[in-house]
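Right, one structure below, let's go through it.
Note that one protein chain is taken out, while the other chains of the complex remain in position.
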Amino acid sequence: MKWQRKDILAIEDMSVEEIRHILHTAKVMKEILMRPIKKLPTLKGKSVVNLFYEASTRTRTSFEMAGKVLGADTTSIAVAQSSVSKGESLYDTAKTIQAMRADLVIIRHSSSGSAKFLADILDAGVINAGDGQHAHPTQALLDIFTMEEQLGEMDGKKVVIVGDVLHSRVARSNAWCLQKLGVDVTLVGPPTLVPVEMAGLGVKLTHDLDGALPGADVVMALRLQLERQQSGLFPSLREYSHLYGLTTERLKKTGKQSIVLHPGPMNRNVEISDDVADSVEALIERQVTNGVAIRMALIYLLIGGSGNVVA
Amino acid sequence: MWWLKEVWVIDPSQSLSAPRDVLVKGGQVLEMASSMTEEEVLTIAQGEPVETINAKGKFVFPGLIDVHTHLREPGQEEKEDILSGSRAAVRGGFTTILAMANTKPVIDNRALVEFVLLQGVRAGYAHVLPIGTVTKGMQGSELVEMVDMKEGGAAAFSDDGKNIQNAEMMRLALEYAKLTGLPIISHCEDKDLAGDGLMRRGVTSARMGLKGIPASAESVIVARDLLLAEETGGKLHLAHISTTESVNLIREAKARGVNVTAEVNPHHLIFCDEDITLTDTALKVNPPLGSRGDRESLIEGLRDGTLDMIATDHAPHTQSEKTRPFAEAPFGIASLETALSAVWQYLVLPGQLSLDRVIEAWSYSPAQRFGLSGGTLKPGSSADMVLFDPDFSEVIDSATLVSKARNTPFLGKSLQGFPIMVWVEGQLVQRNRTVI
Partner (left out) sequence: MEGTFKSKILDADGIRRAVTRIAHEIVEKNKGTDRLVLVGIRRRGVPLAERIQQYIEEFEGVKVPLGILDITLYRDDLSTIDIHPIVHETDIPVSIEGKTVVLIDDVLYTGRTARAALDATMDLGRPERIQLAVLVDRGHRELPIRADYVGKNLPTSRREIVAVRLQEVDGEEDVLLLQREEDIQTQ
């Protein structure tokens, strides 16, 4: 296929063909990543700017590594977002980056739609590394990559995503991605975190984890933001963990050799017990490795050829 | 003197919707007749020059009265000021506008009321009438000097976006405002339910990951204020109604005889939450755009009189404030210059609302409820008047808007049906879309 995209903003508007192409490219990238000498000349002279308005060491590092392995020059701008009213607006920052003639910008921002906002201004490519509660496309891609690496084609398989679905861009992007690839997706959590309107994503909703587990090939636990308790969304970590925490005992209910994913960082013994987190079924570290491969693939696809280069 | 020949007159105050010849002289509507000869007109003119407008196919109606505008002066003149706002008003067909109290500082004493009033007179376009706050500093704890402020020219009281969260405070306000005969305007928003939501909670908000505001954030306050108005016998006006539940509550309350009126904004009649995209902040508005079903209920409510009036909630903001990610942009649509055309094009032309009802709801009803002059073309009344050309179309362009604000969803789009002449007290202030 001919790659046409300037930006990676959300899975929602991607075709299955594009997703497959990314996964194929990531497979090649993973092989490179496993080499002793992890350095390619591919993107020599290309500049990638990491613009992170939310602290996220792991995602930022993953993008940085991905860019560096491909030979690009990566720069990170960590912007403390103490207050939106203070400091330079995203619009002005975008103009500044434009003037610096960056080839690709990776943005993480607390506002939904901020990646699209940036992409609309910039000639350079933009990769959304998480915008508010909207989307986290690279996470969804690395998740499906990890699932297929372990289980083969996911078409017709069953994935259960459990946790704070309402506030989760990871859940949203996964829901879009998995559905497109023919996966049976169920979102699980308490009614306050899995409200009825989430059905708009086109997936199944339930508040009963034990009822959802039988037949699940993949169980994905989401990170629980502990401050949600103060907002009254759930009464206690104890009750949450009792109802929705992944334990070895509970995982047996799938009735098969299921794999466990978590986008990290984990709250151990809240959404996932120690023994599950450290079990062979948990591919959490593999997700991290695959994350670099997926990001390499995307960076290559966006700025590797002339069709996507800023004129 | 003006002679509007063969114009279609819509004047709900006289239950009139028919072709007429209209004469305007000395700042007043002088006479209306089925047809006049030149001799008759010259006799009436008594030597005064007569400008004749051949207005066949056009409408004349009382100048629109907008009970909900934000003119931002004093304090936020970068967004709008009373001069630019009142120019925008007459360009859009409004001859009287009520200026909301949430300026900086808020309008919570007579001196500030008189300042706004005076700035409106100095501007010399639409009549600008101040709305005072209900509580000092909009803090929700102590009532303002309502009687003194009324004497200074206040037309109503409202804590606007702050909304009085304390039910006892609201009850007291409804009681005390009886001394003035002026309505308390409720913004109808429960702050806890609304939270830091960005759009109406629903499937669309869930899809986009934009924090939702439940419909109940409005309806619970509507219910509360209706009960308080019923209990106190106070005079209540509900601003920008946007949900089906609110419309139903108001309909029931009116049936019980509660002293309440309610307004609806054009954008809630035209758009719904499905129209919002992640980066289009022009549709970020509070209360947020509701569901399709809500929109149908609002149109129905306006048709059957449950909703008494249309009001713009003209909320000007600067370009740089609106050129931000959705969550960071302020709420509001600047609509004085486009509202009437939008209602004409999206609601009257497709047959959802009659023009007669629109004029009643946007002119006669507000005048009645707020005790204002205008809203009528009865002979002898002040000539606040609009000549409307249903065929005139215009692209909404940054260069031609006279408001300081550009935050309209119609920017760059074409609208049809515009006021082409506007008189305030018989004085022509807008001609062929240009403010004089």
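The chains carry the letters A and B, assigned in the order they are written, with residues numbered from 1 in each.
Basically, a residue touches a chain if its C-beta (ideal position, glycine included) is under 8 Å from a C-beta of that chain, and two chains touch if they have at least 3 such contacts.
Bear in mind that the values here come from a model prediction, so they are computed numbers and not experimental data.
The chain not shown here is in contact, across the full complex, with A. Only one residue in the set A:K27, A:K95 or A:R250 touches the chain that does not appear here, and it is A:K27.
The chain not displayed touches chain A at residues 1-3, 21, 24-25, 27-29, 31-32, 35-37, 39-42, 70, 300-301, 304-309.
As a working rule, only the chains that are shown with their structure count from here on.
Centres computed as Cα averages put chain A at a distance of 46 Å from chain B. By the touch criterion given at the top, residues 12, 84, 89-91, 109-114, 116-117, 120, 131-135, 166, 169, 172, 195, 197-201 of chain A touch chain B in their complex.
If you check the complex, the residues on chain B that touch chain A are 198, 201-212, 278-279, 320, 323-328.
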